[in-house]
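Heads up, one of the protein chains got dropped from this complex, but the rest are sitting where they should.
Coming up: subunit A.
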Amino acid sequence: MIKAILIFNNHGKPRLSKFYEHFNEDIEQQIIRETFHLVSKRDENVCNFLEGGMLIGGSDYKLIYRHYATLYFVFCVDSSESELGILDLIQVFVETLDKCFENVCELDLIFHVDKVHHILAEMVMGGMVLETNMNEIITQVDLQNKMEKSEFFPFFSLFTDVYLSVYQAGQVDTGRYCRSTCSCRISCKEHEPPGNAQKHQHRRHKHKSAKFTFLQVATARS
């Protein structure tokens, strides 16, 4: 069983937290902090397993993590999971994110944590591995996003205003998932206040150019 999945950046800022057992918010934050503390002080070229010192579980639990550029992906699992299997799963997860977000970078996770959750939900359910086939995951995610879009399509033809407002609310921003509709993303950015948009774009660009995409780093490592 997987007890928790955490994503945080190099400074310990949580980017996604998914606990498959209930803790209250304070304890969750404490777990994230402690985990970050444990993981961040480890060298790049040491093993990806970590035991002990956890609020979650006991000796039966292990932390299995991967570090991609600015982000740590940490899975807390018990002994029924295969260590190497989980490492593979993390890789599948990141590759899936990469496909869904097109060269995913930290900013994607910052601004679209809900989408990351939806993708994760297709892979892990209630602490158990649901699907490991990346194509299958992407198909399901895409189909669901298409469905979301279709729910708003009639609005678009009837009242453009409404559509736009909904659009702005991030509901139709799902174009980023479907790799074919890049224009959506660009148009989305247009709605941002000019300064911000520029900043966003700029930063994103900077990140990308600084090899911020996880996968590039991952492949470089392996």
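Following the convention adopted for this analysis, a contact is a pair of C-beta atoms (placed from the backbone, for glycine too) under 8 Å apart; a residue touches a chain by one contact, two chains touch by 3 or more; residues count from 1.
Everything below uses one rule, namely that contacts and distances are computed from a predicted model.
The protein name that UniProt records for the chain not on display, among "non-specific serine/threonine protein kinase", "AP-3 complex subunit delta-1", "Vacuolar protein sorting-associated protein 29" or "Auxin-induced protein", is "AP-3 complex subunit delta-1".
If you put the hidden chain back, the residue from A:3, A:67, A:99 or A:118 that touches it is A:118. On the side of subunit A, the interface with the absent chain consists of residues 1, 14, 16-18, 20, 22, 24-26, 28-29, 42-43, 45-53, 80, 82-85, 87-88, 110-114, 117-118, 121, 125-133, 136, 140, 143-144, 147-148, 151-152, 159, 161-162, 164-166, 168-171, 173, 196, 200, using the contact rule stated above.
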